[in-house]
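Here the complex is missing a single protein chain, while all its other protein chains stay put.
Every chain is named by a letter (A, B and C) in the order it is written, and numbering of its residues begins at 1.
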Amino acid sequence: MSHNSYGHLYRVTTWGESHGPAIGCVIDGCPPGIRLDAADIQAALDFRKPGTSKFVTQRREPDTVEILSGVFEDDRTKGQVTTGTPISLLIRNVDQRSKDYADIRDKYRPGHADFTYDAKYGLRDYRGGGRSSARETAARVAAGAVAEKVLAHVAGAVIIRACLVQVGKVTIDRARFDWAETARNPFFCPDPVAAEAFEAAIEKARKAGSSLGAVIEVVAAGVPAGFGAPVYGKLDADLAAAFMSINAVKGVEIGAGMRAAELSGEENADEIRIRKKRPHFLSNNAGGILGGISTGQEIVARFAVKPTSSILTPRRTITAGGEETEITTRGRHDPCVGIRAVPVGAAMMAAVLADHALRHRAQIGDKKAMKSAR
Amino acid sequence: MSHNSYGHLYRVTTWGESHGPAIGCVIDGCPPGIRLDAADIQAALDFRKPGTSKFVTQRREPDTVEILSGVFEDDRTKGQVTTGTPISLLIRNVDQRSKDYADIRDKYRPGHADFTYDAKYGLRDYRGGGRSSARETAARVAAGAVAEKVLAHVAGAVIIRACLVQVGKVTIDRARFDWAETARNPFFCPDPVAAEAFEAAIEKARKAGSSLGAVIEVVAAGVPAGFGAPVYGKLDADLAAAFMSINAVKGVEIGAGMRAAELSGEENADEIRIRKKRPHFLSNNAGGILGGISTGQEIVARFAVKPTSSILTPRRTITAGGEETEITTRGRHDPCVGIRAVPVGAAMMAAVLADHALRHRAQIGDKKAMKSAR
Amino acid sequence: MSHNSYGHLYRVTTWGESHGPAIGCVIDGCPPGIRLDAADIQAALDFRKPGTSKFVTQRREPDTVEILSGVFEDDRTKGQVTTGTPISLLIRNVDQRSKDYADIRDKYRPGHADFTYDAKYGLRDYRGGGRSSARETAARVAAGAVAEKVLAHVAGAVIIRACLVQVGKVTIDRARFDWAETARNPFFCPDPVAAEAFEAAIEKARKAGSSLGAVIEVVAAGVPAGFGAPVYGKLDADLAAAFMSINAVKGVEIGAGMRAAELSGEENADEIRIRKKRPHFLSNNAGGILGGISTGQEIVARFAVKPTSSILTPRRTITAGGEETEITTRGRHDPCVGIRAVPVGAAMMAAVLADHALRHRAQIGDKKAMKSAR
Partner (left out) sequence: MSHNSYGHLYRVTTWGESHGPAIGCVIDGCPPGIRLDAADIQAALDFRKPGTSKFVTQRREPDTVEILSGVFEDDRTKGQVTTGTPISLLIRNVDQRSKDYADIRDKYRPGHADFTYDAKYGLRDYRGGGRSSARETAARVAAGAVAEKVLAHVAGAVIIRACLVQVGKVTIDRARFDWAETARNPFFCPDPVAAEAFEAAIEKARKAGSSLGAVIEVVAAGVPAGFGAPVYGKLDADLAAAFMSINAVKGVEIGAGMRAAELSGEENADEIRIRKKRPHFLSNNAGGILGGISTGQEIVARFAVKPTSSILTPRRTITAGGEETEITTRGRHDPCVGIRAVPVGAAMMAAVLADHALRHRAQIGDKKAMKSAR
């Protein structure tokens, strides 16, 4: 057991506080011989990096990653490759501005973990939220970049994509869903019309000193049938934990999700035909997972992120000493923290799938694993 | 790692197939000196037992539990008590009727795990769904009954209740919510008006050879502040995995859940006041968990169960040999499997909380743990 | 974490007390499609069974094993095979004679776990030692029998053998070492001359109301190079824990063992040549493990079992109430418990290797795994 680790065979341990000297992670269990450069991980971090639009926090972190172990290169390897030993990644914190947070030392910010950390530990690193800061997600994204390479190595071409399908009460129109659109707006929105509505809503919230929640959808295509295991090692159970562990997440769905409750038995159970000599499902209410095991269809998951708790509107709260007071959270905050959760969601999907790819290979073996792909 | 275990310190391993000789579980990590009789567990099993109304499967299992280890009684103990060693629970299968399932040996039932088990393992025990059967949940309920006693022993009076808040498109009216009602109808419904609507909807579905989904709500009151741990040992992450691991679950919510996406920052962040000298939250959108750690409020979780996949309406599918065909699932099936999931949800909540109570005590200690309670 | 489980991917959880209704284990992670009958496990249990000679305890347990889950047979499988789901094994206790132990309820037997169980748990099942009884090793032997099949399935022909190389101060003569001899005497002794000396020594101890310790050697031949992992997943570290967890074990050695301290650098480091186009080590001080990873040589381990603590000679001790007293342990006891530890040692070797075979396959893959075999 480890409070700050996830995965069983592709195992990631993250560490670090928002305003400590650095954050990072250790990845254990990576197969050997996989090409891995800091640049691969850096690209993923740059994609996630805050400060790239006015819709996300203005904290300016270069997020430069250093690989401290687990890779090797000489004239016989084709570039730098993993060795099978732990990969330690280090990201120094730079733009910390600790003074911004001095006034929240004694007050519990509603919606934040301030009160619960104090209740549990009797003290807390209040600078920028300490360990509870979304800054920790940089380590997730770094580990996800490595996981994608592991997945390609073990399970072949798996494509993981994520997007924003809802901001506040604005949802996308599925008829306009286009993955290519996610690169054309600062919201990772697959619907260009919704993207404009997202912008308007977020701008309005930002100006009002408020904030908005969001729903992120993560889709993995090309996952072989057979990943996952009954009964507590279910692929969807591990995905649910992975997404719920992301800051501010309050709900997780697979396939039809909460709406599955409204379907009839006939609507829900995805029928199967043969197409091109292979099983073909006529719908995907299951989200690519039946009985905790992948079907070979797209794995489809969604999670809801609550609105940023740090808002300019004054809120009633108490002090650590038990006095009633009010608080206004200044500092650099995202009006919609859900935007930044998009690459984090993709990273968690990659990590869970890499773990299950290795678990599947352990129990079933290589050839069978790959043969079961569909 | 273990595919069929959950929990870290209160650790449960379940085993058994729908039509094997028995099912059961082993519980490791239980504190010593807790009163435990088979009757305590039997009461929970009887509560869950199928065959008690026409709305659930007509399979008639006595579900008689036998405690095979981990308890002891002599003239100095006050009754039978736990010894701190593994508790092995055995429930013999009795009413198996294997012949009911002979015709589904070669066809994959849509919505079931038939296809995925074959894809993963290359074979499957198809009798009654084998390991993927909801019969496994009897072991969960048994382990949950023990967990409740552990929780009382370690954390004091925690009350865990569960109910059905939605069946198909019918939802309860929160204004009529009354826990006492859950004992007065066969649906664990807290709203007597909705209970009647549930009945009508289920009867209609049953007669139509169809089935309905449902949403279960599980609430734990009296949980001390401080249970849970950043970042991957979050209480809500463990709850999400626990609920998602239940058969047919497709979505999990904590507090405001998926709807958190629609709230504004002001609405979402629960304000805090002092009442009777203790922190008092003015709302509970957080569902009693902030930053993965309990606030001392009620822990509120919901999960959606898809409609029973076994329906009388013919559905298109394929054979194991790759031929297109149709299937009609006869046998004894629940028109709304979500009803039986209610006590299962309560059991998983109990097990997760018992585990976190022990984890909290390990890191923080006894006295502090109990002092942080509110 | 689980106090009563071992292994990571081939994971065994045992349960049961000496005088409870039954003992057993759950095996999780077994690959599917492996032929497994109760008879396979029964053969291993019969081999270990106490009561087969006057040198071991006269408790008469039939040790009939029942497979409760995880296997399946129909007309398409070749006999009964594993399904990949948990295998639950049940062995009912029959010959318990609880009255034999009534007088030791209040006294701590020196060398036994009576005092420590009370110190830890505040109570104990004192009947026959409860959970600390060597009866638990029947579950180990059963799990070892399954592990051997897993190992054959994943890693090919691995032969695991164990023998008694020392009883009290009598050691075997390595020049006479012959595995075939182990079947010809009741001591699993590979040296016929030493076997006679073992018999004389044990008889003498038995008549004197005393007991003797022993050293068991376990050898695995045919293990591929590459099993194990740096740094805490070392194959020898897992073997050390596995052997040390057996009742009464006080020392564990790999290869040269404690005597490695006396070797010079030149003597110790096994030189390598090429023989039949493959690496060939000229000696095996390493016991087949370098840097925690198997070399492809024989894995050679030894462990020391202390003399049976239950002896007829009166010993000074205290009561649970803190009074000084004396105790003479009557009942059915082995004069040399080490004899029965021989098959237990072999079983633990099998379980650890099965686990590492799966772990290796997870990280490295099937084909490479098998290619590295030597």
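Rule of thumb we're sticking to: a residue touches a chain if its C-beta (ideal position, glycine included) is under 8 Å from a C-beta of that chain, and two chains touch if they have at least 3 such contacts.
What you see is a predicted model, and the numbers here were worked out from it, not measured in a lab.
When you scan C:I104, C:A142 or C:V305 for touch with the missing chain, the hit is C:V305. Contact with the undisplayed chain is limited, among C:K120, C:R184 or C:K207, to C:K120.
Residues of subunit A in touch with the missing chain: 1-5, 8-9, 11, 13-17, 20-24, 26, 28-29, 32-33, 66, 68-70, 72, 74, 76-77, 81, 83-88, 90, 105, 120-125, 130-131. Residues of subunit C that touch the chain left out of view are 1-6, 8-9, 14, 108-113, 115-117, 119-122, 131-132, 136, 166-169, 205, 210-215, 225-234, 236-245, 247, 249-274, 277, 279, 282, 285-287, 289-296, 302, 304-309, 311, 313, 315-318, 322-324, 338, 359-360, 364, 368, 372, 374.
For subunit B, the residues touching the absent chain in the complete assembly are 1, 9, 29-32, 84-85, 154, 229-230, 358-359, 361-367.
Keep in mind that, in the parts below, only the chains that are shown with their structure count from here on.
Nearest to the global CA centroid, when each chain is reduced to the mean of its CA atoms, is chain B. Work out the mean CA point of subunit A and of subunit B, and you get 26 Å between them. One finds 38 Å separating the Cα centroids of subunit B and subunit C.
Multi-chain contact residues, meaning those touching two or more other chains, occur in subunit A at positions 1, 8-9, 229-230, 359, 364.
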